[in-house]
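With one protein chain held back, the other chains of the complex are shown just where they sit.
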Amino acid sequence: MDRFVYLDNAATTKTSPTVLEAMLPYFSELYGNASSIYSIGVESKEAITQSREMIASTLGAKPEEIYFTAGGTEADNWALKATAEAYGGKGKHIITSKIEHHAILHTCANLEKCGYEVTYIDVDENGVIKLEELKKAIRPDTILISVMFANNEIGTIQPIRAIGELAAQHGILFHTDAVQAYGQLPINVDELHIDMLSSSAHKVNGPKGIGFLYIRKGVKIRSFIHGGAQERKRRAGTENVPAIVGYGQAAKEAFSSMQERTAGERELRDYLIDRMEKEIPFTRLNGDRKNRLPNNANFSFQFIEGESLLIMLDMEGICASSGSACTSGSLDPSHVLLAIGLPHEIAHGSLRLTLGADTTKEDIDYVVEKTKGIVERLRSMSPLYEDFLKKCQKR
Amino acid sequence: MDRFVYLDNAATTKTSPTVLEAMLPYFSELYGNASSIYSIGVESKEAITQSREMIASTLGAKPEEIYFTAGGTEADNWALKATAEAYGGKGKHIITSKIEHHAILHTCANLEKCGYEVTYIDVDENGVIKLEELKKAIRPDTILISVMFANNEIGTIQPIRAIGELAAQHGILFHTDAVQAYGQLPINVDELHIDMLSSSAHKVNGPKGIGFLYIRKGVKIRSFIHGGAQERKRRAGTENVPAIVGYGQAAKEAFSSMQERTAGERELRDYLIDRMEKEIPFTRLNGDRKNRLPNNANFSFQFIEGESLLIMLDMEGICASSGSACTSGSLDPSHVLLAIGLPHEIAHGSLRLTLGADTTKEDIDYVVEKTKGIVERLRSMSPLYEDFLKKCQKR
Amino acid sequence: MYSEKVMDHFQNPRNVGEIENASGVGTVGNAKCGDIMRIYLDIDENDIIRDCKFKTFGCGAAVATSSMATELVKGKSIQEALQVTNKAVMEALDGLPPVKVHCSLLAEEAIHAALWDYAEKHGIKIEGLEKPKSDIHEDEEEEEEY
Partner (left out) sequence: MYSEKVMDHFQNPRNVGEIENASGVGTVGNAKCGDIMRIYLDIDENDIIRDCKFKTFGCGAAVATSSMATELVKGKSIQEALQVTNKAVMEALDGLPPVKVHCSLLAEEAIHAALWDYAEKHGIKIEGLEKPKSDIHEDEEEEEEY
């Protein structure tokens, strides 16, 4: 292969070498338990405090509102289940969207089994939630609205402020899964009326296995993981000090570089979209053209199937994804692409390319060239394309 | 300070340098998402498979019975809550012991709030569970027995085989929190009739933030953390590849060195116990003298309080703990020491010293000398000691 | 995830294409499930499959099983071709991941469909051949679910 091009940064990112460097001392030197009293434990505790402060500052939050978890999935589970438990007396109705990550959707399904009722709001053809429908869905027994900040597949950014205001007006808690948005977009929890927010370090060049849930002071949700008195008694388990330190460093890097980095990514992304749309026929851009994550491009190539495309791209050294990485191995096409109205066979032929800070124009050119050839080849093998051509000839 | 002696290996351990080395490539080079299709994702997946196989082999289990979690606490929460959810139709009664870790006890408290009934079995003065009481506690609606393999504070090893057989005879699921025992004692899940087993890497020189729950094939518990299809759809969240690799390596090292290492620790531990008991008056060994973890020593020094002792030991470069690290900051004395019958003021004066592979006789000698001086000094400041001396004089 | 044989047949699929005025054509699967296979047969007067081509919309395993299936039936008699089961295709490919087993069933079915088409066109009845289902996903082995 000529090149290695990693365009799957929405699935996971490379741990930044400076992040890894910040983590290293906490494995075999400063390995003390952060809850202990002796000096190397206290050093761990201080490192955690610094990381928590750094992260809080990126959101306009208070340090004591940041609770570390094992990742975005745990944060999502916690937010939903603990709210259900704590506010179940007030009501048992939850509102979310049809295009949430499975960490939200499957948790909702679990809550439905436990007697809660969940309304799944539709999105338009660009993946933007239908606000009017959301408004109408609000009931006296609605206790929580959970809508993701930006979608992991098609990159569409949701009208979070409007949803936050709506929730606030009705005295309903508002949670947002910001796993994809954190570090890519400026977020202020107060201005946007966010009560809870989930995030995951490995999406922003931090380590895997660490995330956080922001919980606004006063929100009375309980623990999801019970045990020791860590995280102000709300999240038990020995603190994962190296990972927490890594997350702090990654957040610092992501936010200090945000403007410049995302501007560069946006430019390259638009160049990528432009070339793909122009040079590959029967191609559709999925997601909102403007309100999308700076690093996300998502295409559907008619008549071909995604997995074949991915394997062939891999053989050219290109890492990409089709639908969501978590569901690969599954036979169903992405629920997000179906929700924006794509027919099944087109939903099956989608390609997600998500850029990173180090993606170059040469990378993009290489990917476009290779994709072009592969799509052509797969179409030449496709019975759907054959049928389509024949239909055209007949006209 | 003359020396640095870390004797708090039950709280957490140093990540072994060879474990860290095994992990390193998976941060910034082989960082692919293990659920993805391209080569660097597949490499992650294979690394996970190897680690899973290694761990399964240490327990006589099948690889597909090992589910990675974010630590021992999550594994404990999962085992209890998911069993309650899955078997709640059969019954709502759970049996555990009074000396479990808070990860079990607080989860049980949470289940009690949700309509489950929990019986907490007593232990004898050495911390061994009362089997007769356990037998009597079994009811037709008992769905789970959860008893820890070995206690984290006093090191007492429980009669796991007897409990496993009892559970099997009654068709009740048996879970054991083996966070302290794994890597210290040989464990075979079949021979011991264990249905579920929790473990945590950072207790065996692996990284923090990773653990596993062994679930016997056929046990129909559901997910605790819902979302993506990872871990055979039972535990969602992007796989923490470096940590999983680290756990595999740590397990390999712990089991290949087990016999020699624990023999050495046992000898040093007994030397430590011997000197402490002989040279410091009014000292009590807590826990079973024989059936105890090879690296655990736990003492109560009458008339003094634990935190003062710990701070003074820290000033001499000695890391130790009093009660359980997780509850430091709390004012209550250890529930374990109370359960073995110690009066409050003696429970407050306990010291846990847990050895590691690299602990030397010189370390032990140093610790004994320093402890002797500190205990003497604290007693000279203690009103309880003053009262005691006066009482003796009167006689 | 895939064996070397699967990867080889995916990267260099044998017998891709169409046969003009084929003796029989069969299309199975559906776009909803993400795989559609079409097999063209050129059958001579002695009921020998002289040539066989395919077109497939689907994953790597779908392409590889199509390719292998065409290889296995080429040069065979109709009766021999009927013996080419999904197991045979899988074995020839050194196995498939559990979630992909349905692709091999689809390949078997595609051949049957092409043969059925041939039989219909020629007004004959092929012994042992049943009318093929166009969608085999009902038979699919599900992974253990909890």
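Note that the chains are named A, B and C in the order they appear, and that numbering of residues resets to 1 at the start of each chain.
The rule we apply is simple: a contact is a pair of C-beta atoms (placed from the backbone, for glycine too) under 8 Å apart; a residue touches a chain by one contact, two chains touch by 3 or more.
This is a predicted model, so every value here is computed, not measured.
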| item | value |
| --- | --- |
| Omitted-chain contact residue, chosen from A:62, A:139, A:170 or A:222 | A:222 |
| Contacting the left-out chain in the complete assembly, out of B:17, B:281 or B:343 | B:343 |
| Residue ranges of chain B at the interface with the undisplayed chain | 303-305, 307-308, 311, 315, 329-331, 333, 343-345, 348, 380-384, 386 |
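Throughout what follows, only the chains that are shown with their structure count from here on.
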| item | value |
| --- | --- |
| Mean-CA-position distance for chain C and chain A (Å) | 39 |
| Inter-centroid spacing, chain B versus chain A (mean Cα positions, whole Å) | 35 |
| Sites on chain A at which at least two other chains make contact | 307, 311, 329-330 |
| Chain C residues counted as touching two or more neighbouring chains | none |
